[in-house]
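Structure below; questions to follow.
Just one protein chain is left out here, and the rest sit where they should.
Letters A and B mark the chains as written, and numbering starts fresh at 1 in each.
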Amino acid sequence: MNIYLLQIINGIGIGMLYFLMAVGLSIVFGLLGFVNFAHGAFFLLGAYACYQFALAGLDYWLALVLAPVIVGGFAWITEKAFLHRIYKLPHEFHILLTVGVALVLQEAVILQWGIVGQNVAVPEALEGVLILGQFVYPKYRIFVIAFTAVIALLLWCLLDKTRLGAIVRAGSESTEMVSLLGIHVTRIFSFVFALGGATAGLAGVLAAPLRGVEPFMGVEALGIAFVVVVIGGMGSFAGALASGLLVGVVQSLMSTLWPEGARLMIFVAMAAVMLLRPNGLFGRT
Amino acid sequence: MNASFLCQYRHLAMAVATVVVLPLVLTSGSLATEVLIFALAALGCNLLLGYTGLMSFGQGIFLGLGSYAAGLALLHLRIPLIAVLPLAMIVGALAAALVGWFSIRQRGTYFVMLTLAFAQMFYFLAYTLRDITGGDNGLLDIPRPPLEILGQRLLPTAGPWEYYTLVAVVFVVVFWVLQRIVDSILGRTLLAVRDNEARAAAAGYDVRMLKLIAFMISGAITGLAGALHAMLTGIAPLSNIEYGTSESILIMTVIGGTGKLFASVLGAGFYVLVGDWLSTLWPRWLMLLGMLLIAVSLFMQKGLWGVGTGLLQRVRRQGRADDTATQRSAAYD
Partner (left out) sequence: MTEPILQARNIVKRYGRFTAVNGVSIDVLPHTVHSVIGPNGAGKTTLFHALTGTVPLTSGQILVDGVDISALPGFKRVRTGLARSFQVTSLFPNLTVLENLRLAAQGVDAVQAFHPWRRPESFKAACETAASLAERLNLTLVRSRLAGELSHGQQRRLEVGMALAARPKVIFLDEPTSGMGVDDIGDMKQLIFSLRSDYTVVLIEHNMDIVMDISDTITVMQLGQVLVEGAPDAVRCDDRVRSAYLGSMITGGRK
């Protein structure tokens, strides 16, 4: 099969995962106004939840459904117990609190599962490759693309079509206005933060069979999510999708052309976007 | 003599006291030196955060570059120690000018993210330019020459406590200079920028230029710390320029407390010493650090310094209350 076609499809697969990693961060920033540094740790939790389920002999499909709920729950508790109390403080402290949470979670993971990376098996139903004439591609990766596409659609429907989504979008514009309309903005905060955590956790579950799990994958995921959100535009769903795919495909192609430069290019692109189009490709002006 | 003049001497005295006390309570010269080196890095970070209101996740850039500059200069150019230190400061300041010029165009969270992007960029640059930086291994076997001027040996540096003496002198000098800067017009103007940027601009101040200067001073001090670190350990590792180092420096600064220079010394001391002690007991001590960060964000926004001054105030108030109580009871006798 043509190597470039292969890389592009790989890129789409990675890109969809990047989108899923970034969309939660983006929505949280849009509504709450700060960057959640614990976002990568939620991704980490999701991945290790998947690993733990595998260790316990439970179905991957169970992990796929339950892990995001568990991680979302963690995120919800973090917001209610900690973040909630310090919204009046400047954003520095929100960032610092989430840095603290990320550290605690990372060390907890190491405590529980050790510092060495582990492999996670692809679920039986998705083992092996799909062959359609010339086209040969791993089944699991196709599943990832399809599944994240469905999730993306569901999320979009939630944000665009439901009343809750409208409140979230309005709240991103002005939290004052929304609360003046009599809506409990703070309850929305918890929900959005939990949703962000859940999507990160889901991304973790999906990523685990692809690359295994190791305790520092959270930091890496956070870095990638940052880049995607900045390029796509803070607070923009479409931006997260477009730039996730863009970054994924570019990274994939670069890995055949200039492997070492791939990483560097991505951060250069991020800085370039911040300077030329500070609100991102799809960001609000 | 107005209040700030006395204040300055009080803090400088504390810095000198720290330098004198450390050898008395620690047995390891290199650990004591490490405290002072990271105190310098935290001071640089505090200048940005506590005095200018800029939260930089990129301080590791300047630390790492300072280490590389010192390493390369000592290994290949064989320049004397007296020249290595200013060289590292210049490298740090220039890098800060570059990073700052781009980052300062953004405010708040966007600024934070840009510094982070730059930190990652420099890390990958350092990793890729293996021929210069040694890549993953870093620069090794960096010599530690004695302090000499024109062939006259001023200070030996071979032993750990000898090197500590040199670093201690540098530390006190830098602290004094920084305290002067912070109390000067520039420092007070930076405080105004932190308090209300829009008002500062409306009053006629070139806010961008002020932030850039603060950045450059911070970069110079952090680069200096990097050079001293390279000579302490003999290596210029890749990890100095890594995101984790930037995060650690920021954490030290916040735990110490922003707003007073000496607080950074407290924060760095705490981080290095407690870290050193705890990491032998429990490898996962970072978890406690994370919890401390959460606690600081929730309850102790002024950090250890804030806790200390708070306690002092309470003791004083208690003393006064005791006095009035004894006076009152005496009146009833």
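Here is the rule we go by: contacts are C-beta pairs under 8 Å (C-beta built on N, C-alpha and C of every residue); 3 or more make two chains touch, one makes a residue touch a chain.
The structure presented is a predicted model; accordingly, all values stated were derived computationally and were not measured.
Just so you know, the chain we are not showing touches B across the whole complex. Between the chain not shown and the residues B:Ser56, B:Thr189 or B:Ser218, the one that touches is B:Thr189.
Contact with the chain not shown here comes from a single listed residue; of B:Ala32, B:Ile213, B:Ile241 or B:Leu266, that residue is B:Ile213. Counting over the whole complex, subunit B has residues 2, 4, 180-181, 183-189, 191-192, 195-196, 198-207, 209-210, 213 touching the chain that is not drawn.
Here is the rule we use: only the chains that are shown with their structure count from here on.
Here the spacing of subunit A and subunit B, counted between their Cα centres, is 34 Å. Interface residues of subunit B facing subunit A in the complex, by the touch rule stated above, are 49, 55, 102, 105-106, 108-110, 112-114, 116-118, 120-121, 124-125, 127-128, 243-244, 247, 251, 254, 284, 286-287, 289-294, 296-298, 301.
Per the touch definition, subunit A reaches subunit B in the complex via residues 29, 33-35, 82, 85-86, 89, 91-97, 99-104, 106-108, 110-111, 219, 223, 226-227, 230, 260-261, 263-264, 267-268, 270-271, 274-275, 278.
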